[in-house]
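Other chains dropped; remaining ones untouched in position.
Just so it is clear, A and B label the chains in written order, and each chain counts residues from 1 on its own.
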Amino acid sequence: MDAPHAAVDETFRAEIRAWLARGLTGEFAPLIGAGGPGREHELIDLRAAWERTLGAAGWIGIGWPVAAGGRGASLAQQVIFHEEYARAGAPGRLGHMGEQLLGPTLLAFGTAEQQKRFLPGILSGTELWCQGYSEPGAGSDLAGVRTRAERSGDGYVLNGQKVWTSLAHVADWCFVLARTDPGAERHHGLSYLLVPMRQTGVQVRPIVQITGTSEFNEVFFDDARTGSENLVGGEGAGWRVAMGTLGFERGVSTLGQQIGFERELNTVIDTARANGSLQDPDIHSRIVQAWIGLKVMRYTAVRTLASSADGVPGLEASISKLQWANWHRDLGELAIDVAGPEGLVAVGGAYELSDAQTLFLFSRSDTIYGGSNEVQRNIIAERLLGLPR
Amino acid sequence: MSSLDEQREMRRTVAEFLDRQADPARLRTLPPPADGFDGELWRRAVVELGVGALVVPESAGGLGLTFADGALVLTEFSRRLVPGPLLDTMVATAFLSQVDTPSGAALLRRTALEGLSFAIATEEVAGAVGTGRVTETGAWQLSGRKRSVVHGAEVDVLLVTARVDGVPAVFAVDGAAPGVSRIPRAGLDHTRRYAEVVLDGAPADLVDGPGPGRLLDLMWVALAVDSVAAARQCLEQTVAYLKVRQQFGRPIGSFQAIKHRCADMAVTLAGAEATAQYAVQAAQGGGEELSVVAPLAKSVCADAFMVVAAEAVQLHGGIGFTFEHEAHLYLKHAKANQQLHGSGAQLRREVGRLAGI
C-alpha cells in the first residue's frame, strides 16, 4: 500500500540510505535538521560543501537522462531519494533551484551550448541558482513583471527589482523573467534570461521576515549585464519557458516533504502529551484532524504519482499546494496552541524562537509564496473547472 | 477481469445501461413507494449485468471482480444516486467471500444464481446489538432490534452484527424468516428506504470469519466510494450550472468569490477521491492498514460530500432549494452518508485511538 516500489527500488533505497547515514557524520553532522523553509539562514557554508559532496557522489539530478549527466532514475526512485533524504534529516538543499527548476528548463528549452555550460555546475553542486520571478507591485501576478532587459551590444542590460528571492545571497546565477519588449503587455514580450549574480549591477538585500530571521531577499538590477548566449527559448518566449517549468516537478519531492511534516506533527503530539493539553478535547480533535489531513495528502501524492502519465501536472501542483499550505498553516497554529502560555515567551533573549513558534510564524508564508492561495484558486477554477474569467 | 481494458469495458457497459435505465429524471419522478428503492431497475441490473454478484468469486458463479473493480461499478451507480441495494450487497458479498463456512458459500452461490440482495445492520460504530444464542438443536437464534437499516424491508438477506457471550459476531438472517419483523420507514434521504428490524428468536447463520470489524471496514470503504462518486457528479453539475446561469449580467461562475469556493471544493474532493481510492486498494489488499484507513476514508469522504452538496444547494440559489431540482437529493444523501454506520466525530476518534493519539 506504499508508493509502488519494485525490488530494484529497494536496493536503490538501501544505497541512498547507507550513503546518507555515512555522509551525515563528522564535519557534516551539524547539518541534520538544518536549512529548509524557515531555516534557510542556517549553516550556509557547510551546506554549500554538502552540495558539492552530494554532487560528487552523483546524487544531484538523478532523474535527469543519463546523456545529460543524470542517472535516469525512475519516478519511484526519485520519490525514494526524497523520502530517504527527509527521513535522514539531511539539510535543506541550497541547490534545489538549479536541480528542480533551471536544469529541467534547460533540458526542455535550452540550446546544446547552454546545457553544456550550465548543467555540469548544477550536477556537481558547484554553481548555485536563485529564481528571479516575483516583483514588488506584482506579487503573485507574474505577467505584471516590470524588470526591463535591453539589448546592448552582444548582450542585455537589466534594470528592475525582484523580491522573495530565496538564497539570492548565496547564488552564483539567477534565472530572471524580464521584459524585453517594453511595448508589449502582460505575458507578451517577456524573456527568460540567465544572469550572473556576482557583478556590481546586482545588489541583494535580505528581507527581515515575521520570524526576525531572513530567508528571502530583494534583488536589485541596476545596469546588470548578461550575454545574449544566456537567453533561453528566444526573445519574447519567457512566459512559455517560465510556465513550462511549473509542471516539471511532478510531485516527486512531495512524499519527502510529508516526512518532514510528519516529524513536525509528531513533535506537536509529544508536546501535547507532555504538557497535558492532549487531554483537552479541542486539542485532541485538532491533532487527530491534522493526522488525518497528513494521510489525505499522502494518498493524494501517491495517486498523483501513479497517474502522472495522464494527469495535468500544473493543476495537480495547484491542488497539492493549497492542500499542504493550508495544512501546514493549521499545524503551525496547532503547535502554538499546544504550547499554551509557555509558547508566548521567546526561548532566548533576542527573539530566539522555539520550534513551535517558528512553525506558527513561518507557516504563514506557505499560503503566500510560490503562488498564493488566491492565485492557486484562480488556476483551479479557470483551468481545471473551466469557469469563465 | 482486472486488466485496465476490462475494467474500462465493464464500467462503460454499466454506464450505458444506467444512462438508458436510470435517467435521473425518471428516478426523481418515481411515485412512492417506488422512490427510495427502484426494484425494477435492480432486477434488470442483476439479470443483464450481474451486478448482484460483482465481487462473488467465479468459483461460486459470480463475476469475480476485485473489490477495486467492483468499486468502479458502484461509482457509476452512486454518481447517479441509483436507489437500490448495490452498496450493501457488494459489501456483504465481499465479506462473505472472506468467510469459509458452508453457509457463507451457499449464500454466495445463491447470490450468483438467484440475485440475492443484502442489507447490513450494525447501528453502532464498532459494536453490535442484539444477542445470539444456540438453540437445543444447535442452530442460532437472534433477538434484538436494529434501527435505520438501509433497504432493510426490501432485501432478501440481512447481515446482522450481534453479541454472543459479549463477543460481537456476524450473522446472516433470511428477511422472510419467522421471528423477523421489518417495519419500513421513509427516509429523509429519497434515495434510500429504511427499516426498523425486530428480531425475536429469528433463525440465523453464523458467518463469522474476519468478524464484524472487517464488515464495518468494508462498509466504510464502500460509503467512501459512494460519497466521492456522488460528490463528483454534484460538483460537475454545479459547475455546469454556474457557467450558464447569468446574474448581474454575467455568468455566476465568473464571480471570483464563487470561483474560489468551487476551487476549494475541488481541492477537498481531490483529497477525498485519492483517499477513497487508497482505501479501496487497502480493502482489496486486506492488510492491517485497512482498520485505520477505512474509518478515516469514510469520515473524510462523507464530510467532503456534505461540503460539496451543501455548497451546491447554496450556489444554485433558489432553484437548489426546490423539490424539483436534484440538488436536495445530494444534500440528503450526503447527510445520510455522514450518519450511517458511525458519525465523522466517532470515526475520527476511532482513527485517533488506532493511531495511538
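The rule is short, and it goes like this: a residue touches a chain if its C-beta (ideal position, glycine included) is under 8 Å from a C-beta of that chain, and two chains touch if they have at least 3 such contacts.
Quantities reported herein were computed from a predicted structural model and do not represent experimental measurements.
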For a test of your reading: one copy of every chain kind is shown, so what is the whole-complex stoichiometry in these labels? A x2, B x2
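Everything below uses one rule, namely that only the chains that are shown with their structure count from here on.
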CA centroids of chain A and chain B: separation to the nearest Å works out as 42
Touching residues on chain B, where the partner in the complex is chain A: 239, 242-243, 251, 253-254, 256, 258-260, 262-264, 266-267, 270-275, 277-278, 281-282, 285, 287, 289, 293, 296, 299-300, 345, 348-349, 351-352, 355, 357
If you look only at chain A, which of its residues touch chain B in the complex? 1, 269, 278, 284-285, 287-289, 291-292, 295-297, 299-300, 302-304, 319, 322-323, 374, 376-378, 380-382, 384-389
